[in-house]
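Data block below; observations after.
For this depiction, one protein chain was excluded, whereas all remaining protein chains were kept in their positions.
Read from first to last, the chains carry the letters A, B, C and D; within each, the first residue is number 1.
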Amino acid sequence: MELTEKEKAQNEFPGEIIDTPGGGIVVSSFDGLINWARANSLWPLTFATSCCGIEMMSTASSKYDFSRFGFEVARATPRQADVIIIAGTIVNKMGPVLKRLYDQMADPKYVIAMGACAISGGPFFYNTYSVVKGADHIIPVDVYIPGCPPRPEALLHALISLQEKIKSGLTREQIRQPKEQ
Amino acid sequence: MYSQTEIIKDTSDTEGELVINVGPQHPATHGVLHLVITLDGETIKKIEPHLGYIHRSIEKMCESLSYRQFIYVTSRMDYLSSHINNLGCAHNVEKSMQIEVPQRAKVIRVLMSELTRIASHELWLGAMAMDLGAFTPFFYAFREREMITEIMEDTCGARLTMNYIVPGGLMYDLHPDFQQKVKAFVKQFKHKVTEYEDLVTNNVIFQNRMKGVGVLSKEDAISYGCTGPVGRGSGVHCDIRKIFPYEVYDTVEFDEVLETAGDSFARYMVRVREMNQSIRIIEQLIDNIPEGDFQAKTKAVLKPPKGEFYTRVETARGEFGVYIVSEGGTTPYRIKFRSPGFSNLSALEHMAKGSKIGDLMATMGTLDLVIPDIDR
Amino acid sequence: MFSLESITNSIQNWLYNTFQPWFALTLECVIVIALVTGLFAVLGLVLVLMERKVAAHIQIRLGPNRVGPGGMFQTVADTLKLLMKEGLTPDLADKFLFNLAPFIVMIVAMLLLAPIAFAKGFQVWDINIGVLYVSAISSLSVIGILMAGWASNNKYSLLGAMRSGAQIVSYELSAGLSVLTIVILTGSLQLSDIIASQENGWWLFKGHIPVIISFVIFLIAVTAETNRAPFDLAEAESELTAGFHTEYSGMQFALFFFGRIYQHIYCVCHRRHFIFRRMDAIAYWALGRI
Amino acid sequence: MANEEIKEYISSIQPTATFDETGEWLNILTEPSSWKSFAKELRHSKFDFDYLFCLTCIDWKTHLTMVYHLSSTTYRNTIVVKANLDRASPEIETVSDIWRTAEFHEREVFELFGVVFINHPDLRKLILTDDFEGYPLRKDFEDPINMIKL
Partner (left out) sequence: MGAISLIALIIAAVLFSAGGILLGKILVKKSYNPQKGQAYECGIPTQTSPWQQFHVGYYLFALLFLIFDVELVFMYPWAVVVKKTGMVALFEILVFIFILFMGFLYAHKKGALKWS
């Protein structure tokens, strides 16, 4: 049964998500605990394309120190990361790579679009032939941070907002309905 | 839109060779550089850089932006030396329109450039140490870098992409606290450089991983067009601040740092010693900022005459060239940025061929690549 | 010397007096399982938090301090999260070996606990060839790592696994030889004997020059064997993204992580056996990260 | 000054070259067909132009102009060599064997302007995606999907 679904998926649009059977048994009261754990242990993927990446590094540095909130363990592989912070411009060539990275992350996964470029293309909106005008054309985004580049405090605020969103059960992951088969 | 890629299972033609993609998402490529590496065991047989993962078509974009506008975009190219990028462009416009910049602006521009250079080298130090597996230097380096970003924020209103230098001078005057804060920074930084030396330079593991790794001879460095610390690490006399002094560089005393070994350690030493030279420049200028205007009187719309103009400045990574072809209009007809990283990167294959993967990281770390600068 | 021998002995006597021998043995096993698993869980949580806190303070940061009082529940949250994360198996991986590898690493880590003397008489199995046993079992963990690297069908994993093998090849011999010094001095391979021989002073401070040399060698070799910085070639985050566990996610990754930490516990404890005698050796381990 | 000397020398080896001294540096306009031999001469001449610091192309709508900025690390003379190319089928010899930095710069010019470099060792797309059509830095390049005019 599962194999046929996989085969079906091969023929569809590559970004298509197919829910596999199983999982999601426990509900309500236990969910609160799980959401608390997930919210307090967001491991970011070390992914940065341009200037915002430097501010992300600043956020990791001593003065701002996002390890206080448990975001400390930056993983280089998407398999172990929880949140992908799109720090910088996404161009057409990068698009498939970003999509692939997002797809390869293990569920549950969250996305933060950091900076004007990731939100809309920012200063590179007009007259460019290669910039994707907003990372949400490629992958779904949970939290947006404006700025060019945003201050480290803004990134911290975004991460805390994401925490609150997870705790209240409103992320895209949590409200995703299984597709009708 | 996105083609689904097939997994190649056939291995018959590449027996014993491992083709590995390093990047675009890789902690050691400092951005989105993509290297396709052919390995034999751990030995690198071939490196093929693929660029364009952050190609934002800045050159095309600038053709439709006015002379005041396109300077802001250049901050986003080499974001670690954004002041110097701005300076290069402002310089070009000033040269073509023959604008005389006030002395105060000139001094402040040099001060800002040198502060940016220190900040950039600090970040490089932390990132490179992290490439080699040491976490702590990263935090130490960022501690001092943070002081510079604070100074920048006071005056320019931004931490990273400043957009402070405009054609004709500066955007605003200095923040009143500037001198005092810079002095405090200089005082602390002088003491901290020795700390870095203790922590990093004199570390045996570090030295063994750097010495004799990624050697680039002087002839090759010239042929590949390597400039900045990479060129100077190979003994090429290529500091634009010395060869073609701009602003007030001809009136301050500083040494061009030259090493002759051409290996990663030489490049490392060049950068560390360059920080000291920058401090020297700052110390000479900080008490001698002349009073006066910070901006020359310019027209609201800049229209350089018809012709071709080329300016060169020294960023933290090397020679940054701005080549503007003007048709006399309000926007440049063609603009070309000669980015230092692009040429430095082209030497990577030559330097890393035949070495191990670990050595590649050391080599790449000391090249100090900023990918948006390379792709533009 | 402080001893728990009477307690353990009385429990054992009570068990064998009350129940059938086979049932007593089973109960004893259950107690051991419960104790060991509990120890693992608690030590894993506490030590990881400690490592992060100490590392943060050396790196002039604060470290986790928001989750629970003073950040105490940070690792609890992390573990729960990893538990609740999808465990991925790549399509082209060798699924059997891929899923087996974390078990191997875990089993090795557990088996290493057997001869460790937590206190006098508080020992799972006071095996008379303890030193040999420890050397034999500890080199098994590399099999789990090689298995993980090979089965992942990922080049980074493969390279990381091969490096891990190289690491073992390079340092195993020196670690084994350095332990020999203590065995000569004590004249026994039994770990409880080794500890008893240090009752009135550590070997390290008794002025034996060879002991000091072998202590330094052991320290370096064992750090290398557990792939910690600066010997973290197998993971080499900047080169191989995450080394042999690149493809692992969720709990499987956590098991590798735990396995490694328990190996550390073992290292530290054995350092304690051989040279130190107190748990403050763990502080050294926490510093090992930096 | 040195410019006169260089001019003299260049007219002796390349009689068809024309000069233009209005800009900051000496501009030399050469024929694309003779560029390779000329480049070799320049590299090994007594002026020793060993440093190619900028290589680019300009689209003049009627023709393309290759621009080479050459300098010498010992004598610090700088010259600018230009060659006009046919816009329909732009072709010029590569100089990547003389100045190795040219290899990357030529690949960049190849994909952004469509100039074909004869004998280039590895003339593939470097920056753009493989299926990208057109030469974006040419003046007539239009991309209705991605380009939003101001």
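Keep in mind that, in the parts below, contacts are C-beta pairs under 8 Å (C-beta built on N, C-alpha and C of every residue); 3 or more make two chains touch, one makes a residue touch a chain.
The structure displayed is predicted, hence computed values, not measured ones.
J.: Wait, the hidden chain, what does it touch out of the ones we have here?
T.: Taking every chain of the complex into account, the missing one touches A, B, C.
J.: Which of these, C:Ile7, C:Val46 or C:Leu180, touches the one chain of the complex that we don't see?
T.: With C:Ile7, C:Val46 or C:Leu180 as choices, the missing chain is touched by C:Leu180.
J.: For the chain not shown, which residue from A:Leu42, A:Val97, A:Val141 or A:Leu155 touches it across the whole complex?
T.: Among A:Leu42, A:Val97, A:Val141 or A:Leu155, only A:Val97 touches the chain that is not shown.
J.: In the complete complex, which positions of chain C touch the hidden chain?
T.: The missing chain touches chain C at positions 25, 28-29, 32-33, 36-37, 40, 83-88, 90-93, 99, 102-103, 106-107, 109-111, 113-114, 124-125, 129, 131-132, 150, 152-158, 162, 165-166, 169, 172-173, 176-177, 180, 183-184, 187-189, 241, 246-247, 250-252, 254-255.
J.: Pick out the residues on chain A that sit against the missing chain.
T.: So the residues of chain A touching the unseen chain are 5-6, 9-10, 14-20, 22-26, 34, 77-79, 97-101, 103-104, 107-108, 173, 176.
J.: What residue numbers in chain B mark contact with the hidden partner chain?
T.: Answer for chain B: residues 4-9, 11, 14-26, 34, 36, 40-43 touch the chain left out.
Throughout what follows, only the chains that are shown with their structure count from here on.
J.: Report which interface contains more C-beta contacts, comparing A-D against A-B.
T.: By number of C-beta pairs in contact, A-B is the larger.
J.: So how far apart, in whole Å, are chain C and chain D when each is placed at the average of its C-alpha atoms?
T.: From the centre of chain C to the centre of chain D is 62 Å.
J.: Can you tell me which residues of chain B touch two or more of the remaining chains?
T.: In chain B, the residues touching two or more other chains are 26-27, 52, 55, 57, 60, 64, 139, 143.
J.: Taking each residue of chain A in turn, which ones touch at least two of the other chains?
T.: 62, 76, 93, 126-131
J.: Residues of chain D touching chain A in their complex?
T.: Its residues touching chain A are 128-129, 136, 141, 143, 146-150.
J.: Using the touch definition up top, name the residues of chain B that touch chain D in the complex.
T.: Per the stated touch rule, the residues are 50-52, 55, 57, 59-60, 64, 220, 222-225, 227, 236-238, 243, 307-310, 312, 319, 321, 323, 325, 333-334, 336, 338, 342-343, 345-347, 350, 375.
J.: Show which residues of chain C lie in contact with chain A when the two form their complex.
T.: 52, 56, 59-67, 71, 73-74, 76-88, 91, 237, 241-242, 245-250, 253
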